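What follows is subunit A.
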Amino acid sequence: MITVLLIFFPLLAALLLLLMQGTTAKRMALGFSLAEWAIWFYSYIAFKNNPINAALSMKKAWISSIGANFAVSTDGISILMTFLTALLVPFIILSSFKGKYSSSFYALILLMQTALMGVFTATDGLLFYIFWELALIPIWFICLIWGGEHRGRITFKFFVYTLAGSLIMLLGLLYLYFQTNGTMGRSFEWSELVQAGKMLSETEQNYVFWAIFLAFAIKMPIFPFHTWQPDTYVVAPTPGTMLLSGIMLKMGTYGLLRWLMPLVPAGVAACGKTAMILSIIGIIYASCIAIVQKDFKRLIAYSSIAHVGLISAGIFAWNVEGVTGALMQMIAHGINVVGLFFIAEIIFNRTNTRQINELGGLRHVAPQFALLFLIILLGSVALPMTNGFVGEFLLLNGIFKYNIWLASAAGLTVILGAVYMLRSYQGLMLGETNKRTQEVVDLDLNEKMILVGISILIILMGVYPKPFLEISQPAIQTLLETVKQ
Partner candidate 1 sequence: MSQLAWLVPLFPLLGFAIIGLANRNLSKSVTSLLGSGSILASFVVSLLIFFEKVSQPTPTIVHLFDWITVGKFSAKFSFLIDPLSTIFLLVITGVGFLIHLYSTGYMHDDDGFRRFFAYLNLFIFFMLLLVLGDNFLVMFVGWEGVGLCSYLLIGYWFSNTDYNNAAKKAFIMNRIGDLGFLIGIFLIYKQLGSIDYQTVFNVTTLSKISPSAITAITLCLFVGATGKSAQIPLFTWLPDAMAGPTPVSALIHAATMVTAGVYMIARSNILFSLAPLTQDIILYVGLGTALLTASIGLFQNDIKKVLAYSTVSQLGLMFAALGVGAYSAGVFHVVTHAFFKALLFLGAGSVIHGMGGEQDIRKMGGLRQAMPITFWTFVIGTVAISGIPPFAGFFSKDQILAEILAHKGIGITAVAMLVSLMTCFYMFRLLFLTFFGNFRGTQEQKHHLHESPLSMTIPLMVLAFFSTVGGFIGFPHGIGHGMGIHHWLDGFLAQSVAIKPSHFSAGQEWTLIGVAVGLLAGIIFWAMKTYLTDGKIPVKDSEMEGFQKVVYNKYYVDETYNSLITKPLNNISAGISNFIETKIIDGGVNGIGSFTKWLSSGIRTIQTGNVDLYFFAMTISAMLILLIKLFDK
Partner candidate 2 sequence: MQEIIQGVPLQHYIWLSCILFSIGVMGVLYRRNAIIIFMCVELMLNAVNLMLVAFSRYHSATTGSSAQVFVFFIMAVAAAEVAVGLAILMMVYRNTKSTDIDFLNRLKF
Partner candidate 3 sequence: MLTQYAFYFLSILAIFSALMVVFSRNPVHSVLYLVVTFFSIAGHYFLMNSQFLAMVHIIVYAGAIMVLFLYVIMMLNLNTDTEPNKSNWVKGAAVVTGGLLMLILVVSTKSADALPVHKEINPNIGLISNLGKVLYNEYMLPFEISSILFLVSMVGAVMLGKKETY
């Protein structure tokens, strides 16, 4: 029941928001998102007390004609993903306070939150798919209505590309669905699909693997399916970019974890390595592009590809370190990238440009900003004692267990990440001020709240990641066991 509330409360809030206008809408949106956070916290307490709490899951017949249920449940993995969602949305809403956004904007964000919560808790294949797609619509509108130049063309590409992937995934899920043979006939239930997947021959599993993988690969995105992403991130309004990069791409990684790996174990065994190599190529490839990138927002976009490549590689390593690291990094990356995009937004608001070589010396005029930027940047380059490190360390460790050479290649992210992030930091913050930057003022309260909040999270998670690691362990073990059997 709590999970259901977690999913549908934002939807309700979104509908209510449509009745409001102006600043009331903004404030209420923030209020709703905080209330959602409270709901999450309640579910967390419930989960802590009793992980198999009946209140955390729900299963009701939904489309009985095809055996699809409304089945949601929260386990140790879901709780972290819902945490990320519940955590970031208030930040994202807060970050948009200065923009000229109408109430429908906030309604869309909350609608998106519903979809995301649904994706992260659904245990029914069709339900998962519906929420998966539902998440696409609000963000598309956000980008389309409030986006930047060429948004029509770019958001179209984004929409079609991701939709193409997910339709193919649906094909794969359908294929599995027709192999299920539960007591109640065919079913989309996760456990049934897992059983069905195991029955398939290896060739079939390979096909299903690629079909499902494609959707996640596009969403994350993994090289070479990533070209929608930088353009979209740049063109989207910054809150939209935050949603996209902070939470939405986690749908892809979460999907890998929950809906690909356990479903077709033999397919993973046969094709996982290729997928992993793609992920790792993506890390290096995107990092290289980020190095020569002149647009700061685009640079973050590419850095995001690199990070996600590492996450997916960690998942494909499919050992406890890799998977835990992936989860940890999903959260860390979510937080960091939201911070980075907010920084890009702040810079753009003040100077009207995102070109790194047109800026410089911001540290002179905005020392607090520079400091907070630095902390977030360090989180992003995975300095120990920041959240990025825990995830990255575990990921690399997991990949290392899988294959030494791949891990070494993936490890290049440690170096390349530092190269492009420091390069951008230097270009933006250091050096002498110029015409554009000399008039810049330091952060105001709203901005400070967000960035300080993020910075505190970065350090807290880096120093004491135990709660995050601990809560997900049983679920990860179960998941790993599922595949082994």
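Just so we're on the same page, a contact is a pair of C-beta atoms (placed from the backbone, for glycine too) under 8 Å apart; a residue touches a chain by one contact, two chains touch by 3 or more; residues count from 1.
On the choice of candidates, all candidates are chains of the complex that A comes from, given by their letters.
Bear in mind the structure is a predicted one, so any value in this text is a computation, not a measurement.
Per the touch definition at the top, the candidate among 1, 2 or 3 touching subunit A in this complex is 1.
Against candidate 1, in their complex, subunit A makes its touches with residues 157, 161, 224, 226-228, 285, 288-289, 291-293, 319-321, 324-325, 361, 363-364, 378, 383-385, 389-390, 393-394, 396-397, 400-401, 404, 407-408, 411-412, 414-415, 418-419, 422-423, 426, 429-432, 463-466, 469-470, 473, 477.
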